[in-house]
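Yeah, one chain of the complex is gone here, protein chain that is, but the others are all in their spots.
Chain lettering (A, B and C) follows the sequence in which the chains are written, and residue indices restart at 1 in each chain.
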Amino acid sequence: MSATTAETPRLRPTRALILRGLLLAGLLILALLPLLNRLPPDHALHASDFIVSVSGKWMCYAMLALAIDLAWGYAGILSLGHGAFFALGGYAIGMHLMRLIGPRGVYGHPVLPDFMVFLGWTELPWYWWGFQFFPFALLMALAVPGLLAGLLGWLAFRSRITGVYLSIITQAMTYALMLAFFRNDMGFGGNNGFTDFKELLGMKLNTAGARAALFYAALLSLSGAVLLCRHLTRSKLGRVLVAVRDAESRVRFLGYSTVSVKLSVFVLSAMLAGLGGALYVPLVGIINPGEFSPGNSIEAVIWVAVGGRGTLVGALLGAFSVNAVKTWLTSFAPDLWLFALGGLFVAVTLFLPRGLIGLMRKGEER
Amino acid sequence: MKAGTLYLDGVSVVFDGFRALNSLSLVIEPGELRAIIGPNGAGKTTMMDIITGKTRPTAGTVQFGDHDLTRMDEAAIAELGIGRKFQKPTVFDALTVFENLELALKAPRDPWSCLRWVLPPAARRRIEATLAEIGLADRAGARAAILSHGQRQWLEIGMLLMQEPQLLLVDEPVAGMTDQETEHTAALLRRIAGQRSVVVVEHDLEFVRALGEKVTVLCEGAVLSEGSIDRVQNDPRVIEVYLGR
Amino acid sequence: MRVLCLVMALFLLLAAPLRAQDRFETLAAGLSGGFGAQVETVERLGALGDARALPLLQALGEGRLQKRADGTLLLEQDGTVVEAVAGTPAAPGETVRINNRVRAALRGALGRLQLVAPQEGARLQAADGLFRSRSADNIPLLEQALAREAAPLVRARMELALAASRLVAADEAARRQGIEILSGSGSAEARSLLLEARAANPALAAPIDAAIAAIDARLQIRQAAETVFQGLSLGSILLLAALGLAITFGVMGIINMAHGEMVMLGAYTTVMVQEGFRGVPWLAPWSLPVSVPAAFLVTAAVGVALERGLIRHLYGRPLETLLMTFGVGMILQQAVRLLFGAQNREVVSPAWMQGTLALPGDITVTQNRLWIILFALVVLGLAVAAIRFTRFGLEMRAVVQNRRIAATMGIRTGRVDAMTFAFGSGIAGMAGVALSQVDNVSPNLGTGYIIDSFMVVVFGGVGSLAGTMIGAFTLGIVNKLLEPWAGAVLAKIAVLVGIMLFIQRRPKGLFALKGRAAEQ
Partner (left out) sequence: MIHRHPFSRRALLGGAAGALALPALRPALAQNSGPIRVGVLHSLSGTMAISETALRDTVLMMVEDQNRKGGILGRKLEAVVVDPASNWPLFAEKARELLQVHKVDVTFGCWTSVSRKSVLPVFEELNGLLFYPVQYEGEEQSRNVFYTGAAPNQQAIPAVDYLMSDDGGSARRIALLGTDYVYPRTTNRILRAFLNSKGIADADILEEYTPFGHSDWQGIVSRVKTFASQGKKTAIVSTINGDANVPFYRELGNQGIKAEDIPSVAFSVGEEELAGIDTKPLVGHLAAWNYFMSVEGPANAEFKQMWASYIKNPKRVTNDPMEATYTGFRMWAQAVTQARTTAVDAVRTAMYGQKVAAPSGYTEQMWENHHLSKPVMIGEIQEDGQFSIVHKTADAIRAENWSPFIPENANRAKAG
């Protein structure tokens, strides 16, 4: 493993300050977006509805990127299945949103969601119990990804599966979950997943107020996640993680149980991803098994690689910039955007092993 | 069994039909400094792997005090007080010298404690003392990646010291060192012994002589000869193994 | 010319009433009517036994029968059109359309007409046709034909057809005879016929039940054998898809996420070769065999470009290679989509790859899958031979085992790397040729195989081609055994979870060998 990982960039204090400043400025601009949205459309600083809406989505992606960075950039665990944790978190909240529709569904059934009614189900499956309560759903959005990561991690780390093998196993996990969630018999709405949500915590979802509230919820969660990750990576645990990444067996001989170290960070990372998914679903209004597709997970890993892994700012930068490019190109060059995005991935891995953040570091060394 | 005694009895290891250790028996008393030599493939590194839990023996007993090491994993054995320095120095390149030592410092090792860890002043002083001892006091803030080969060896020995082990296993500590560095290392190891047992695996007979302690010769996975360096060097079987074929 | 036609038409108009009493002709006119009339006509023509009906009915079945607005039937043969009855040249008319009911009636009628045809194939087809459209009227015909028939295969089919016809005879003894003969067959169709007869003959329930039980026993064995075949077939596809990966990943440690796209390029090469050959009649049948080396060369060339241009800069960083090749895969996919269109491309299967092959015990296997199994084994054999017995294989193994020493011995390691990667990619391309025979040829072709391929390689043991083979066949058969009671999706999920658990227990897979990836 040792040769494959980048070093944690250690920035000179001034650079660190600039990065921190950038991070704060970015978060501040985000915080102001819904307010700028209130300005009249012809005002110079007006932010359109669309930008507010995609920024909300990107923040959720940024949480996923943060989660991946924590596991990969710091602990060297490259999971190609983090999209699964994200999707599971989304499904948990999605189930809550479906329960809240209640009798407002097309068929007016008091309990069953529409898709169950027209597939001829008569009873709510047991695993849907409790999801009418928001705290329970939120708990599940964190616990289910956490438990799955715990189980998978425990099995894998215990038998010392690392590197490429771990990546392939996590990829198989998300693939298997995708196939499972595509099945209508699972009771999760099959290919269509969940849509047509009505309200959350008493707010009508299709209103500007609800969108602003969700936006700030995402912003707060993202900021919280950044703070948490920052605290973690700066603690001794963070240094142990880096040590595990660079020379796992050496850490073991120092008396650390690398299984529990890796497991705890993997579980935490999965829960962060789950939280991102939980915020994502009410913002975009749909969750379906496509989120489990292995390609999605790989793409999320690439955001981190593009931004610069092993730094928190890098993960955020990657998530925002790649998604912004994608949003732009899928409209600007609908036939050619895959070339541009694919080319970007190739170029970054070849020329910028430390991502965009690495550029800054290079500048510093000169 | 006396606490701190390492006790190997009849240990065999077979890899795909190849016998790396062949009924090896060895006792290291607390506080003893022992050099182990032997030709390539004699089983020196495998022996270390067995003691530190990296490899499981096919047969035999491995005990440290009252603990059965064959039932414990690397981390648990390390926590028990057995430290190991690898042949190729492995320090954490991405961390500073100080942080390397801090990681090795004897302290609760579970993730939660690591997360809440604040370096106590006493521990800081210990780290600083060790830095001085291994001659890296002025490099404390430097990343380990930029250290010279010798400095890395010392840093690793320093990390072992921070672990406060009862038994230290040192694999070829002076390979690739200059004479001056070798001397410095020998002195360092002699200083360490006395408080704890040290097992040194080494090719360099001059270095072993400089250590001036009991020597065990391994060959084909078993003990060939044991005693002072002079005695061992005059043992005909040893001469045959080293010079014969 | 036109004058000639006019004269002819006039002549025909005059001639037609003269032959009006000819029963055959009156009947044949019904072929241009609606579907209902067609069915009736076909049945009557079959019963009539007039040999003149044969070319007409054959033409109808093959879409070569045309009609003029006035209802006159025309026959098209090798591009020229003649009047069906008179045989005189004519201008093309509108093709006579038929539907499934007419087709079914045609089968019976053609069966009656061709039962004593000179060609063995035609007689065989006739027997099958009569078996399907059984009728008591056919009994004497079949008995006569049987008396003359020498070919054992045709005899067997005729006997079955006779038995089936007897099943609907008026005479109970004949029916009993039919039941007995059918009970000796192992086919699902015979079972179906017996069940039909059971409903019609309550008195014969006991012998029919016994016959069905006998068939079921044979069917069970047959189905088990077919399941194993299906498993082998799925395994062979997994093997083909994974083999290239077993070399690039297993031997070189390169995680090539664009591997699926290499397979896809191989399939598109097949399309290109086929389209290139379409204009040349004597070449057309060879398009598939020629595609194999062509696909190998094309994908190998892409492989060299990829390795020399990009991948070699990332040696020792397998995870980065993974991400980069994912990007390459996106680019290749979109490039093919823009060049060839997003739609599926048609690949014609040669005749020798179509239909089923009957093995002893009535076990039927599909020809294309049988060929693919053989092809997979041949490709595996070639790959093993190339690695074992060639200079290139020796150099490759040397580089894998110790790059530095190999370099000091004068092996150009860079060239060996490029060739090894090209070799693996080329094999993926050959897999694409085979996959073009069972799957869509579309830009997305490769995506469906990449994860399965990785699972096969990891399960079989990285670096071991034998492991890849055993892994692929094991997974294929397990999947097919699970499928009947778990369904296709759950079976696949079960296999995936099974592999994940297996890897936890044996991280090195079934067969662990040394290679760069194995030492990770």
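Quick note on the criterion: a residue touches a chain if its C-beta (ideal position, glycine included) is under 8 Å from a C-beta of that chain, and two chains touch if they have at least 3 such contacts.
No experiment lies behind these values; they were computed from the predicted model shown.
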Request  = For the chain that is not shown, enumerate the shown chains it touches in the whole assembly.
outcome  = A, C
Request  = Looking beyond the chains shown, say which of A:I29, A:L151 or A:L201 touches the absent one.
outcome  = A:I29
Request  = Taking the full complex into account, find the residue in A:F131, A:F188 or A:W337 that is in contact with the omitted chain.
outcome  = A:W337
Inquiry  = Touching the hidden chain in the complete assembly: which of A:L35, A:V106 or A:L227 does that?
reply    = A:V106
Request  = Using the touch rule from the top, list residues of subunit C that touch the missing partner.
outcome  = 35-36, 63, 97, 99-101, 103-104, 107, 132, 188-189, 191-196, 198-199, 219, 223, 226-227, 230, 233-234, 237, 333-334, 337, 341-349, 354-356, 364, 366-369, 437-444, 447-448, 480, 483-484, 487-489, 492
Remark   = Against the hidden chain, subunit A presents residues 22, 25-26, 29-30, 33, 41, 44-51, 53-55, 57-58, 103-109, 114-115, 117-120, 179, 182-184, 190-193, 195-197, 205-206, 280, 284-286, 288, 290-291, 306-307, 317, 320-321, 324-325, 327-328, 330-332, 334-335, 337-338, 344, 347-348, 352, 356-357, 359-360
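The rule is simple: only the chains that are shown with their structure count from here on.
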Request  = Report the topology of the inter-chain touch graph, choosing from line, ring, star, complete and other.
outcome  = line
Ask   = Rounded to the nearest whole Å, what is the centre-to-centre distance of subunit A and subunit B, using the mean of the C-alpha atoms as each centre?
value = 44
Task = Averaged over CA atoms, how far is the centre of subunit B from the centre of subunit C? Could you give it in whole Å?
result = 66
Ask   = By residue number and range, which residues of subunit A touch two or more other chains?
value = none
Complex contacts: residues of subunit A adjacent to subunit C = 1, 3-4, 78, 80, 155-156, 158-165, 167-169, 171-173, 175-176, 179-180, 182-183, 294-295, 298, 301-302, 305, 335-336, 338-339, 341-346, 349-350, 353
Task = Please give the residue numbers of subunit A that touch subunit B in the complex, ascending.
result = 2, 7-8, 10, 231-232, 235-237, 239-240, 242-243, 245-247, 249-258, 260-261, 264-265
Note = The answer for subunit C against subunit A in the complex is residues 253, 255, 257, 310, 313-314, 316-324, 326-331, 333-335, 338, 447, 451, 454-455, 458, 489-490, 492-493, 496-497, 499-501, 503-505, 507, 517, 520
